[in-house]
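The complex is shown incomplete by one protein chain, all other protein chains being positioned as in the whole.
In this document, chain identifiers A and B correspond to the written order of the chains, with residue numbering beginning at 1 in each.
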Amino acid sequence: MKSGTLFDPIEQDLHTDEYKINMGPQHPATHGVLRLILTIDGEVIKHVEPDLGYIHRSIEKICERDNYRQIVHLTDRMDYLSSHINNEAVCLLIENALEIEVSDRVKVIRTIIAELTRISSHLLWWGVMGMDVGALTTFMYGFREREMINDIFENTCGARLTMNYNVPGGLMWDIYKDFVKDTKAFLRHFVTKLKEYNDLLTDNVIFRKRTEGVGILSKETAISYGVTGPTLRGSGVSCDIRKLFPYSAYDKVQFDEILMKGGDTFDRYLVRMKEMEQSVSIIEQLIDNIPEGSILEKTRAVIKLPPGEFYQRVETARGELGVYVISDGKKSPYRMKFRSPGFSNLSVINEIAVGHKIGDFVAIISTLDLVIPDIDR
Amino acid sequence: MGYFSDIYKGFKTLLTGMRVTGKYFFNARKEIITQQYPDNRSTLTFPERFRGRVYMPHNENNEHRCTGCQACEIACPNGSIEIVWDRILNPDTGKKKKTIDKHIYHLSMCTMCNLCIIACPTDAIKMSHEFELAAFDRADLTMVLNQPGSKLMDGVED
Partner (left out) sequence: MHGTERFTATVHEWLLSIFTAGTTHFVEMVLIGLAYLGFFAIAGLALVYLERRIAAFFQVRLGPNRVGPQGMFQTLADALKLVAKEPIGTKKADSFLYSLAPYFLIISSLMAISVIPMGAGFSGFDIDVGVFFLIAVSSIGVLGILIAGWGSYNKYALIGALRSGAQMISYELSVGLSLLTMILLVGSLRFSDIVQSQSDYWLIFKGHIPALIAFIIFIISGTAESNRTPFDLVEAESELGAGFHSEYSGIQFAFFFLSEFINMFIISAVAATVFWGGWMPLHLGGFSGFNQTMDYIPGPIWFLGKTGVIIFLMMWFRWTFPRLRIDQLMKLEWKYLLPLNLINILIMAFVVWMGWHL
């Protein structure tokens, strides 16, 4: 260091440095055991590096050990917020591979429950999103409505989260007596609450300023990273598996695929809020005329898939879930691979978070809607 | 004037939000949704299909319906069920018959997936509505489902 007079410029000795902070594995904003290594300059994020694997349970490997009936319940534990949809994906794959045609009743019930699952997942996301930007009350309001859905699930299949309601060939149980009544009551209740959500958070000036123009994800980047689901639809790319490759009863219902243009945090937020409305409309179309039919098609006691490769995709609440099975004709798959939406959605974080502040970063990860067990499996 | 209209609109949205929360505050008595859990234990109701832990119903003569076919053991994805069985001579028919000695259930490994209940051909096991499953000792989580001295109900065949 050189000595100088009072008026000498001293900038050469004063410089700023980038520094690293660990966001996670224990951090309120990462929603699980996700570790993000942030390189920060002051408050501005320069680089994000996700570090995964803290909750890896080798589900894919366990699948190679279990038989096809047992695999279904493992998928509950991947994206636990859309457990029914995960189950459905595996069951659809097995049914397609064995060329079993499930009854319309099964299809409709599966679709209704899947949409309820989607609403419940988005509700949780909404509550947590509010909490991430500092509005703590949204969490309880979101959970209040979610609880009604959980009660319906509990009555239907006995579990609130890890449902395991699907079995290859149909459903574990028929719907319970008051299912239609309860679901309708929920929808009536929910539609009024959606308006409240918009009053409380969506229209709030602070929330708008926090999210609009923040974390812009361009179409090209999104596609190149394999981003799917509401996150991609926020950037204006049509990617809804329910529309593009309809499964279950989605070809029988009318609904809009919500597309936004901007690709910023607020657009991603809005996609999910509007998707809830669409889910309500889907359920309303189906709930009044659930066709009669058998709940479970006959399958052999030990399911063996014919040798070959099978792929099934479904639209979970977070995006496209792909289930890929290589079968060698035995009772367990030779190799099973899940293409989980969370992994691709997370990988784009470095592209959209750089240049934003820590506060925005939290909002950005929140709108990616990550479920960590889904990423790590 | 964009500057002042921004302020006005901003204030309006803030007040709208406060109206929502305020409505809940001033109707707190009506709107509260949480339960007083340990107090309301006696009044808790469970859906019929609620999946607690697995149990084996016995009738008043201490008889169960488990034939020891091991379908549940095979169906279980986690190996939480172990059946210790033997072939015991039935004095009436003079034939040896598969009989369970112990139906061991490892709650610590169970995921409550219900596959064993579906697999059981004789409805010998069921999901209980018990949900407070924590224990201080891991050994407490391994339990024998058939009661001591119990035997197979008459007429139950798999």
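To be clear about the criterion, a contact is a pair of C-beta atoms (placed from the backbone, for glycine too) under 8 Å apart; a residue touches a chain by one contact, two chains touch by 3 or more.
Owing to the predicted nature of the structure, the values given are computational and were not obtained by experimental measurement.
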Among A:R77, A:R210, A:R318 or A:R377, residue touching the chain not depicted: A:R210
Given B:L14, B:I74, B:L107 or B:V144, the one touching the chain that is not displayed: B:L14
Selected residue (touches chain absent from view) among A:H47, A:R144 or A:K304: A:R144
Residue numbers in subunit A that touch the chain omitted from display: 19, 21, 27-29, 43, 130-137, 139-141, 144, 200-201, 204, 206-207, 209-210, 357-362
Hidden partner interface residues of subunit B, rising order: 7, 14, 17-18, 20-22, 24-25, 28, 31-34, 36
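Note that only the chains that are shown with their structure count from here on.
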Cα-centroid distance, subunit A relative to subunit B, in whole angstrom: 26
Subunit A residues within the subunit B interface of the complex: 66, 69-70, 73-74, 76, 137, 144, 147, 154-159, 162, 164, 167, 172-173, 176, 196, 199-201, 203-206, 208
For the subunit B and subunit A complex, residues of the former touching the latter: 9-10, 13-14, 16-17, 19-21, 33, 47-51, 75-77, 111-115, 118, 127
